[in-house]
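As you look at this complex, bear in mind that one protein chain is not there, while each of the others sits in place.
Labels run A, B and C following the written order; every chain starts at residue 1.
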Amino acid sequence: MAKHHIEATVNGDAVEFLCETEETLLDVLRDTLNLTGSKEGCASGDCGACSVMLDGRLVCSCLVLGCEVAGRKVETIEGMAKGESLHPLQQQFLKSAALQCGICTPGVLVASKALLERSPDPTETEVRYWLAGNLCRCTGYDKIVSAVMDAAATLRKG
Amino acid sequence: MRYEAPDSLEGAVALLAAAQGEARVLAGGTDLLVQMRADVLDPDLIVDIKKIKETRAVSEEKGGWRIGAAVTGAELKEHARLKKAWPGVVEAANLIGSTQVQGRATLGGNLCNGSPAADSVPALIAAGAVATLVGPKGTRDLPVEDVMLGPRKLALGKGEIVASFLLPPRPARSSDAYLRFIPRTEMDIAVVGAGVSLTVDGAGLITAARVSLGAVAARVLLVAEAAQAIVGSRLDVPAQERLEAAARAACRPIDDKRGTVEFRTQVAGVLARRAALIALDRARSNN
Amino acid sequence: MAERKNGAETNGQTNGHPQGFVGTRQIRPDGVDKVTGRARFGADFNLPGQLIGRVLRSPHPHARIVSIDTSKAEALPGVKAVITREDFGDQPSEFIPAGEMMMNYKDVVRNVMAREKALYEGHAVAAVAATSTAIARRALKLIDVKYEVLPHVIDVVLAMRPDAPLLHDDLFTVGVEPKPEKPSNIAKRVEIKVGDVEAGFKKADLIVEREFKTAPVHQGYIEPHAALATVSEDGATELWTTTQGHFIVRAHCARLLGLDMGKVRVTATEIGGGFGGKTVVYLEPLAIALSRKAKRPVKMVMSREEVFKASGPTSGATVRVKMGATRDGKFVAAFAELKYQAGAFQGSPVQPGTMCAYAPYDIEHVHVIGYDVVSNRPKVAAYRAPGAPISEYAVESVVDEIAKKLGLDPIELRMMNAAHEGTKAAYGPKFGPIGLEETLNSIKKTEHWNTPLRKWQGRGVASGFWFNIGGETSVSLTVNEDGTISLMAGTPDIGGLRAALASVAADELGVPYDKVRPIIGDTGSVSFNFLTGGSRSAFSGSMAIVEAAKQIKNELLARACKLWEAKPDQVEWKDGAVRPLGALGEKVKPMTIAEFAKISGKLGGPIGGVGRINAQGAGPSFGTHLVDLEVDPETGRTTILRYTVAQDAGKALHPAYVEGQFQGGAVQGIGWALNEEYIYGDDGKLQNAGFLDYRMPVASDVPMIDAILVEVGNPKHPYGVRGVGETPIVPPLGAIANAMENATGIRFTELPMSPPKVLKALQEQGRNKP
Partner (left out) sequence: MARVVLIGNLAQLTGGVAEFQLSATSVKQLFQQLAELHPALGAHLQEGVAVAIDGQIYQDTLFEPIGPDSEVFVLPQIAGG
């Protein structure tokens, strides 16, 4: 059958795309819109590397169908830095060496931003449970958790 | 593969009833999409029910609460009054997968996926929740424990969908709790799940209780014997032991990659006791 | 988190080098790309006209392949190429050094594409290239494979039985005399012997003997294998792939497909974790073969299920350890027997397992026997200190038991027997300067070690060793016209390598860190490099940079002499400039690299240096880990409460990324110890081929990991560097098992120590109550 014609907003830009029913939002982002910052680690919602914001809600883009986002707002890692300047989380991750291979980093950053928007002063436990859906195999999470809490402090200072 | 997103229950039912070949309801998609990707499922029609307002609403009704089948765990968590009335149901819904998954996963989907290990189902059953089904023959109510018949087997007719759940009115000094066992702290499927809902009188005696166990049989169990074991007690040690024994006696689990028969049976008793103690503690402070 | 005590405990050795950026926490040059989603990993590359390749995999753990009919698939519109065993020529039996140990092309060609038999569930049987994923998936279903299903064997001990189903009828055990007449699943028997172990045990007052079992575990990198290949009509081949060694990939692909290396250009994409698992080829030769047939680019990406079922985990094993000690705690004799699963083809890491088992200790009489055993599982690949965690876990468990039986403090006992400079290693040679005692001391000094615990909580300590290697390495330093430096290395950067190498280049040339831009060159841009593995890339790369920088400095000194009509003894290199000495100083001003660069044409042409070395002098790295945990006696669930790592880095080029190695290794080890395992059904099929049921640690499973950098300089390295990447995964298994014993009073001898096992053990002792 014919593909679906979808109009949506991605990182503030109006986009149009065609997709098959079985294509996920992640497939669309990576293969159709060439936004490859969102990664596929499992395609089953277990690793979080494909985390994006859908109408302000943190989701795994591998668990959303492309045709479901018609008329909705999608935010990906590519939209996190504003113009010249990196988001404080991005800056802190660099400063704290909170990434090693970097494959989980986009998902971790998108998820962390979602956390700090809801909870500007999270405890370590809160950060760890919020990020439990973002697998990282390199860092042991230590520097990631520290970086999120340090970035939260920076953001609170405004 | 066809995708439809009707904006009315009637529309959804019509599509499903008329469907040739395999049709699937899409709520949160956290199970459906995984099964599609893994070639377990290849439906000809997908009916997305999230555009139907009845499936997306949380409202008070007859002193109880009606929860749309497509309301996500994250949305339930943000509903302060519901959370106060039914903390066990809300915490169960928020044990399903990660933060990301909670942003999508729904009570209706968790039930209709037909897994005996579904986290929200024991909590709903303990709560005495009733599922409101809409189908070609109209609307009917079915206790949640009667909706799932076995792994991937549901009591739904062709074209029939779960539209919402009704949680009954809460007497004073009532509360509930849900606990599950997983090897990690997050992300795993329940190896055992236990939901308890109870009411105590002014003297602290348990006057009513419902106990439900997940992942210990082909379907989620409502264990009347376990409830009887604590009704009329203050959940003192003997009552706790009766509860554990009754819970274990009800278990008919399997050995699989997630746990052994012995382990599931043993831990079912432990979790039933722990959940009951939490529920009791909450009930006492719920005047 | 500033108050946390991560940081260096150095013995001050810096090998007299200028300390500028080396040893500081610079921002990694590839960092901005990685926090913005710009960095391109294996699956992020695409080419015009690209096809999608997919692999058909065996549903059977062991089956003869009677026939493969691809005609229906080839007839499907959109299918541009189908390949099977017919597309790969056979290879003679010949061993060559690979990621972890010797590999045999006769086996490699059979592992990338099944030939006579499918030897494990998930073994590649055919592959297709089509214009879309959907068509490729449909095409796979149209390939008709006739299998003759054979009995399978999964367990290593069962596989060793004479009546076990045989995987290879031409596999005769090597290393036993006389040479066996009958084939078996035992590929090899290896042995390490020092002194006379029997005589040694006679001197022992206490002998402890135990048998241990560990489950196979996967490296668990988050990025699945991915490759994009394009082959032109004249055979020129380009390949983009996520690998720890693109030169090794080139060698394997050229060999398997009969290509000239010079015609194969391999680019290592950014790599999303490897841990040893990306040191071999899986998709790469298939993508090239498909592209060669279709004459179009072919992209292949594994699903997570394929990663678990068809890419190398590390061995599961059965290990018997017997140690003898005197009353006062001196180890006098040690014996061990290791049985390691190799998977479907020989080549488990049992050899390093035998050599590492007792390496941390000074023991006069040591005898270790190892068996390399094939069974119907995916062929193992290297995994971080291959073989060492398994044998050292067993030994560290027994060491702890000896301490208990003798009433000695476990750190004291280890200290008493610890290897140090001059100790004859259990595998033969004497150690140079090493830092085991320093790590034990720094752990003993921590507040962590001295904090009291409650009931059902336990504390464990264990040490670990890994050799580390050097090897062939090539880097180039180019001085650009504006004086900035382009650094090209040829070992993929998995964890901050570029930051470490840029610091070294900046210090060697006396230029600012941000004026050095490091990249990883493709196989056509830089000379041969062995892969990133063996904890070698920062160690060897920094040595090669020192060499390349020396060439630049000598060239500039020579040019200055010509320009200033001076003698060599009238000029010196200091702080990034050639400086005139004595009287010459009156006449001319110092010239910086940038000033030379501006007029490089006039002075003889472009400026640059190349370091091409076979790095020797790798120094072993020892570590000691300390862990607190709590067990729920009613469910058998374990919670890690606190964790401290102390490891000898020699010299940390970039302390933050060295700490990261310690912390990541510790958490990988926690997963190995508590929950990770390959679970097989009686049907020989893997039941948990996904992150959901494989159960790697998530953020909420672990505490902060305190990292103590111990720096006992390696005298053979210009900066004193030791490899640090692998040792961190060695101690956790023993440390956690020892902590479990202290928490529960039960010695667990089987990994993982998952809740059902723990609860069962507690119930058997009637101790499953709070």
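Throughout what follows, a contact is a pair of C-beta atoms (placed from the backbone, for glycine too) under 8 Å apart; a residue touches a chain by one contact, two chains touch by 3 or more.
All values reported here derive from a predicted model rather than from experimental measurement.
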| item | value |
| --- | --- |
| Chains on display which the left-out chain touches in the complete complex | C |
| Option touching the unshown chain, where C:Pro61, C:Pro352 or C:Gly576 are the choices | C:Pro352 |
| Candidates C:Asn111, C:Ser397, C:Ser503 or C:Ser535 - the one touching the absent chain | C:Ser535 |
| Residue, one of C:Phe275, C:Tyr340, C:Tyr513 or C:Tyr643, that touches the chain absent here | C:Phe275 |
| Sites on chain C contacted by the missing partner chain, in the whole complex | 95-102, 174-175, 177, 189-193, 219, 274-277, 279, 351-352, 354-355, 382-386, 427-432, 466-472, 533-536, 614, 616-618, 716, 723, 726 |
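Throughout what follows, only the chains that are shown with their structure count from here on.
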| item | value |
| --- | --- |
| Pair with more cross-chain C-beta pairs in contact, given A-C and B-C | A-C |
| Distance between the centres, which are taken as Cα means, of chain C and chain A, whole angstrom | 29 |
| Multi-partner residues of chain B (at least 2 other chains) | 38, 185-187 |
| Sites on chain A at which at least two other chains make contact | 20, 22, 43-44, 46, 129, 131-134 |
| Touching residues (chain side chain B, partner chain A) in the complex | 1-3, 5, 26, 28-30, 33-34, 36-38, 46, 48, 50, 72, 74, 97-101, 103-104, 185-187 |
| For the chain C and chain A complex, residues of the former touching the latter | 1, 4, 25, 27-28, 30-32, 34-41, 43-44, 134, 219-224, 270-275, 301, 303-304, 494-496, 654, 656-657, 659-660, 663-668, 690-692, 696-702, 704-705, 707 |
| Chain C-facing residues of chain A, complex | 20, 22, 30, 35-44, 46-47, 49, 76-78, 80-81, 86, 90, 93-97, 99-106, 109, 124-125, 127-129, 131-146, 149-150 |
